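Here it is, the structure in full.
Just one protein chain is left out here, and the rest sit where they should.
Labels A and B are assigned to the chains in the order they are written; within every chain, residues are numbered from 1.
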Amino acid sequence: MNAPKLLEMRDVSVTFDGFRAINGLSLTLAAGEMRAIVGPNGAGKTTMMDIITGKTRPDSGSVRFHGQDLTRLDEPAIARMGIGRKFQKPTVFEALSVRENLLLSLSGLRGPFSVLMARLSGKEQARVDHLLDMTRLGDFADHQAGGMSHGQKQWLEIGMLLGQEPELLLVDEPVAGMTDAETMATADLLREINRTRSVVVVEHDMDFVRALDVGVTVLHEGSVLAEGALDTVSADPRVIEVYLGR
Amino acid sequence: MRSFVRFCLVAAFCVGAAFAAPRCARADVFAGLASGQFDTVAQAITELAVSGSPQAGAVLGALEQHQLFFTPDGGLFLRDGEAYIDARTGQPVATSPEGLAAVRLNNRVRKALAGARAGMDLFSADRAARLHAATTLYERHDPAALPVLQQALSAEKDAAIHKELALAHAATILAQPPADDQLAARIQAVAALRATGGLEARGILAGVGANESENAQVRKAAQEAVASINWRLRAWSIGQNAFYGLSYGSVLLLAATGLAITFGVMGVINMAHGELVMIGAYVTWLVQQGVRSAAPALEPVSLLLAIPVAFCVCGGLGVLIERGLIRFLYGRPLETLLATWGLSLIMQQAVRSVFGPTNIPVATPGWLTGSFALGGMDITLNRLAILVFAFLVLGTLMCVLRRTPLGLEMRAVTQNRRMAALMGIRTPRVDALAFGLGAGLAGLAGVAVSQIDNVSPNLGQTYIIDSFMVVVFGGVGNLWGTLAAAMTLGMGGKVLEPVIGAVSAKIAILVLVILYIQRNPRGMFPVRGRGVES
Partner (left out) sequence: MNRLFPSTSGAQGFAGVARMAVVVLVGAVVLAVASLLPESSPLHVSAFTVSLAGKYLSYAMLALAVDLVWGFAGILTLGHAAFFALGGYAMGMYLMREIGARGVYGNASLPDFMIFLSWTKLPWYWWGSGHFLWACLLVLAVPGVLAGVFGWLAFRSRVSGVYLSIMTQALTYALMLAFFQNGFGFGGNNGLTDFKDILGADLHSPVTRAVLLVITGVVLALALMLSRFVVAGRFGNLLVAVRDAESRTRFLGYRPEQVKLLIWVFSAMLAGVGGALYVTQVGIINPGEFAPANSIESVIWVAVGGRGTLSGAVLGAVLVNMGKTVFTAWLPEFWLYGLGLLFLVTTLFLPKGLWGCLNPPPVRRQKTSRPRFPARKEMRHECAKTSGNA
């Protein structure tokens, strides 16, 4: 943990109508690190992502990205700072083609007037082609995204995430509903991405987490239960009790 | 003993009367009546009333009936059929006196007569007569009646009449010319009038307050009293408006609960809801017509009969609409909105074709007409009944939602449709019933509206926008929110109305709701949590 801190959550709590979804959660991520977050249903994994990306405002605690407090910012501002998010349920713009989806995701123009006046540049064209290659969607570039398979949508969404060129990627259950082969390919893709960017992955699939071969944080009832390598963590009796043991 | 008191009273009244009109004092009151001069007659009437003469009642009664005659020599006779009775002795006279002339009445005489009768009625055995007499004396506040009032005040046992007498007494004291030795009594009188309030008291007190020759202390008290009464009158008028607001709010509540339920369960705004209200009103009329021709004896309760009929007719229509139209548009709330709008146009035109475009006369049963006073407010029975009815409906609805299996299923579908479906709830059935329930509630609103508003094919349009406002203001899935929103909008509109005018009040309310929704997009009682998508 000598690398500079990229993301730091300190003592974060949030309550929904009396239910404590996140309870004094603290988590630190170094620049360039990839981290897997595991935990049973209701452990607060998705809510944690909601807090980082500005969808949910915490009741207390602080979230710092490059030392800047995120809790006062809204989603677009946080996204523009370089935090990208992939949802549990793949969310792409179904009425648009794959290419148009990727084009919209490209970092750069964000104001409505600049988008209105935008014309496709050669550079943007090249970036989209590169993303199509990387996500193996080149053959489907002009297909409507709504007609793609579940796995293809997952990949398209990851492609869009890369188009944003974020420093930190938050990936929520990327391999849910994928075949084993697709799962392993996704693990490779994430490791590839991790070379240049930091990644937080939420996942249930232990084979996938093992394949990623990264540090694991176990969440339980809204706070951190254990942290470390997968083998260490899965040997922890408390973890076995709340999660793996069941 | 009693006659002695009466005697003293007479003396006192005579002094009072002499004080009021010194030149007319005379020993023989009957001679005054026979004088032929209006002023003298009026004076004599007042004297006679308090004289204790056993003839007074009969004489004054005859005078009222134009049956009192006088002769040029001062004789006074009552005509009884063909016979004449001597007014002084009460004995019939054998032969008709010579030169009889009727004692004539003018306004002054009539007023004196009314006051005199009231003064005498104060001691009547009839409670209603005493009360009426006290009220008359309060309105007349003639200083001459003061001694009688004081006497009656000490004799009266009935609390309500006593109160009215005290008022009359206070008003009469203030009607006397100011005198320093009366200071305490006058201040007390001002306080009494101030306590009772009302336009009459304000008039008297304003007169006292403006009187230059009045003692400064009394004047000041009177002016303060006028201000206090003005304030109270304003407060009552606000109260009155609040009542109108509550009544309008209860109509909105009836109209909006149905909307809120369908919106909550199905996410559908039924633009034809107003037309269902309109149909409910027409059903009321039809039921009244039917009862009138089939069983006239039941006519007073035909309105009650209309309640279940309207609920069933509109509810049935609602189920039909849901099965025949809405269910093909699930997941497309905006299209549903357009389709139901189309439906509303057709329903409006259909009613216009069948019943004509003009208002139909829905009868208000006798037991709902009229009003009563609550303090300074006028509470009309039909509006009160609607208020009660709305709360009864809301209460019943809450029981249905909380205590019945259907209610449980509806709440489940409202909160999480997919989960409810997975739990084995047949959501299509719940949808149809929920829509039917909403429509039935619209029918009930129609029954209520028919009692306070014109019933025409355009009726639905009158209430629909306000009902929408209630639904968006109150939020979804919580009837308390609907209640609070309906009452807030109803009251807000009516309370603002006298201040800025009816139309401006409506505009102001719309703008306020629009602004409120910006701050609280989910209404007053929002559902929160991670499950709520933005």
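Note that a contact is a pair of C-beta atoms (placed from the backbone, for glycine too) under 8 Å apart; a residue touches a chain by one contact, two chains touch by 3 or more.
Keep in mind that this is a model prediction, so the values were computed, not measured.
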**Request:** Specify the residue from the set B:Leu305, B:Ala421, B:Ile452 or B:Val495 that touches the hidden chain.
**Result:** B:Ala421
**Where the unshown chain meets subunit B, residue by residue** = 263-267, 269, 325, 328-339, 341-346, 348-350, 352-353, 413-418, 421, 427, 465, 468-469, 471-472, 476, 503-504, 506-507, 510-511, 513-515, 517-519, 521-522, 527, 531-534
**Message:** By the contact criterion defined above, which parts of subunit A meet the unshown chain? Give residue numbers in ascending order.
**Reply:** 53, 55, 74-76, 79-80, 84-85, 87, 91-97, 100, 103-105, 107, 109-113, 115-116, 118-120, 142-144, 146-147, 160, 164
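Basically, only the chains that are shown with their structure count from here on.
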**Fill in**
Rounded to the nearest Å, the gap separating the Cα centres of subunit A and subunit B is 67
